[in-house]
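One structure follows; several queries about it will come next.
Some chains have been omitted; the remaining ones sit where they do in the full complex.
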Amino acid sequence: MSSPAELFPPTKKPAEALSGVTVRLAGDSGDGMQLLGTQLTNTSALSGNDVATFPDFPAEIRAPRGTRAGVSGFQVQFSAEEIFTPGDGVDTLICMNPAALVTNIGDLRRGGILIVNSDGFSDKDLKLAKLDVNPLDDDTVEGYRLIKVPMTTMTRDSVEPTGLSVKFADRCKNFFAMGLVFWLYGRDVEPTLRFIENKFSSKPDVAEANRLALKAGWNYGETTENFASTFSVPAAELEPGVYKNVMGNQALAWGLIAAAELSGKELFLGSYPITPASDILHELAKHKNFGVRTFQAEDEIAAVCSAIGAALGGSMAITTSSGPGIALKGEGIGLGLILELPFIIIDVQRGGPSTGLPTKTEQSDLLMVMHGRNGDSPLPVIAAQSPADCFDVAVEAWRIATKYMTPVFILSDGYIANGSEPWKIPEVESLGKIEINHPGARSPDDEPFMPYARDKNLARPWALPGTPGLMHRVGGLEKQDGTGNVSYDPDNHQHMVDTRAKKVERVAESIADVEVFGKSKGTLVLSWGGTYGACRTAVKTALEAGVEVGHVHLRWINPFPANLEKVLGQYDNVVIPELNTGQLRLLIKDKFLVNAIGLNKVKGKPFHVSEIVDKIKEVAGK
Amino acid sequence: MSTELPVLSAKDFASDQDIRWCPGCGDYSILAQMKTVLASLGKKQEETVFISGIGCSSRFPYYMNTYGLHSIHGRAPAFATGLKSTRPELDVWVITGDGDALSIGGNHFIHLIRRNVDLNIILFNNSIYGLTKGQYSPTSKVGKVTKSTPMGSIDQPLNPLSVAIAAEASFVARSVDTNIKHLRATLQRASEHRGTSFVEVYQNCNIFNDGVWDYAKAKATKDETTVELQHGKPLIYAGGTKGIRLNGFSPETVDLDGNIAQDDLLFHDEKIESSQLAFLLSRMRHPEFPEPIGVFRAVDRPTYDSQINAQVEQAVEKKSKGDLKTLFNSGDTWTV
């Protein structure tokens, strides 16, 4: 095998420098677009760009080939600047078939590059996409820089030397497309060559075919006159450090593992599979050598209850799900709350209500997470803001859970869960330990043990079965403070309800104040969860356009950070963009009586930055 | 059986809480036998955990001077699975009722049993919802008139033992609240079994379903209406005057009047791998048959808790103890 540089000679065409590019790859779910996207992302990250991705799967496992329902997309933005989203408008769109074209073209910016596999537009393909006319021949593609590439033919030709059958040869066409895209943006092929070698180590002919296809795509770019120039995107100025590209669910799982290590605990996950949360279970199940135990329960109720059982025993207990499953856990969570045991409930939100849009993103479980239990039952709630942030959120949630002896909710969403971005790998030593004290053994001569005695944080002791002399019984009935005995006393009930509420409020003493980005007057954009990136980018854009606007992003939604009220008071207008009908807005209006303005979108899709910019300008009167 | 001398007495297992069952309730006897058995087995208070759901029976943990969780309705098996999977050294007991285990909790019940988590389930079967004041339960007979079925229930009852056996139970047994000696022996056998032990106890609710098990409890009738199972022994009852014989795959009752040899009778074998015999025994119901009491089945199979922990050990062995630095730096990384 020759060296990459020989096989993939740098382009001789001029390279136009860009600050950032958004590329979307779209094809049939069998076309390997996710793989292509991942390679492009990793390569760009390795070459120093800031990157952010957004994969968009079909709802079906294997939707019928060539249909619109079967289109699989992957969007990546790589940039020389710090970025927060996978990009709004697409600069370059690669489409492998007509279904991909018609379902994605709407997001390509005017004048953008449209590369299509022209071999994928046969009459049969058109019919599968329910098209009467070839969109390459009508006004669908007008206003774009259309480049038709007979990818299938060229791939077949290029892999011929391997002797692979046509069926297998055709599977290589994503590598052809990859070669072309890599060439166009001057990406380094080395990591991909390494990937091919590892992945197909047992199938050398397939490995070779993919290499050949990759090279053919690269060469095609250099040869064809369709491209007058290439583009380069220089490295971004990121904080120095070692980086790694992470997906949200992966980062969450790793954060949980880290939290367990930092607190000297073993991790127990009780979970039932559900999109888009399952990958946390899958990821954790891989790391049993960290003392991780994963339990695929018979349902979500058993999942949360098993976690509470593990918490009772002293483990770091977790339960993960998405909306419909979280709805089922309400009763169990209520028990965890009154037991005042620490554990973590993770809701990776998806489109609702009911089964809704399982593969799409949304932020519409916030109020369920706040209120979806009988009785007055407040719990701390923290929301991750981006894929990499999931790591920190996991650690922080566990810190609060154990410090205050309470279940804690973590909110993520489908966009964060499957999206990816560079994560600055922390120094393990720099991660603060999480101090946990379990009361020790007592003899019969000691004072009787008080399972509901409270410390200054109102936390009760976490007494573990197995400890001599601490025997006690807990349950779902109201209990006397101190002794923990069942109590029907009216004043005690009031006291306990108040105490549980106060405890959650006190969490505010242990969390960071909100920080204002941008201006401290005028219009405030208040966001939470996965819309962080779009909001931050929009506020940046608006600031550049001279709008008096600031951005505050909430990680903790219950309790709100201590300084939030003061900050809100500095602004004339508060805009709350949410992928729901106004759930944070409800909480903010209730708490602070602020007439917040909603920017609400419930389409199963993240915000476009431009939507937020427009709203900011509208509200700011610009 | 533990060979240590008992260090604690039964009353050391009594908590300081007032007992809130109705006077005359069958639950008292089960509580008393449990304390005696734990003491006699030399169990430690602090290493014992009782986990229950909701129901009269589920108040049980409050009365034991051990660790205890009075959880939510029907879910005790799930809490117990989480606890035992992470703390396999603890002695875990699930206390449940016929409504708790078989109505709302039916699914957790069968999944716990199939997983064979090493703990003991004691089901207080009073064939009624006690705590909610008398609705029919999944073990109530067809035609049962209760508050919710003023014209009689139309649901075919579940047979708890049949269900447990079909769910791949490794240990199933039945006893009776007032049959003190038998109940003690049965609880002890359950405790000694490695894996999920399931014990159904016929329990009288003297308020809402008084006398439902009288046939199996009354001195006058119980010899005729129950047959005590003994491993390796033929099924003989009614003071040795009657026996059970197999006819094809159906049991039949026979008089031991001299024409029938003991060897012709059905011999109990709690240890056979296949569950056919235990299932067959579970189908013998009053009044057609004497109902078997004792241990129906006690076979060995790997427990969930030992295996989940074994996988952790294997993973450590194979990949060495997890290290955050290694994890974080796995795969593609780059330096800025």
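Think of it as A and B in the order they're written, each chain with its own count starting at 1.
Assume contacts are C-beta pairs under 8 Å (C-beta built on N, C-alpha and C of every residue); 3 or more make two chains touch, one makes a residue touch a chain.
It should be emphasised that the depicted structure is a prediction, and the values quoted were computed from it without experimental measurement.
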item	value
Total chain copies in the file, per protein type	A x2, B x2
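The rule is simple: only the chains that are shown with their structure count from here on.
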item	value
Length of the line joining the C-alpha centres of subunit A and subunit B, rounded to whole Å	45
Subunit A partner contacts - residues on subunit B that touch it in the complex	15, 17, 44-47, 49-51, 54, 61-62, 64-72, 75, 77-87, 89-90, 107-108, 111, 308-309, 311-312, 314-316, 318-322, 324-325, 327-329, 331-336
Subunit A - residues contacting subunit B, complex	42, 45-48, 191, 235, 238-245, 254, 257-258, 261, 266, 268, 270, 287-293, 295, 297-299, 301-303, 305-315, 317, 331-332, 335, 339, 425-426, 428, 431, 465-477, 485-486
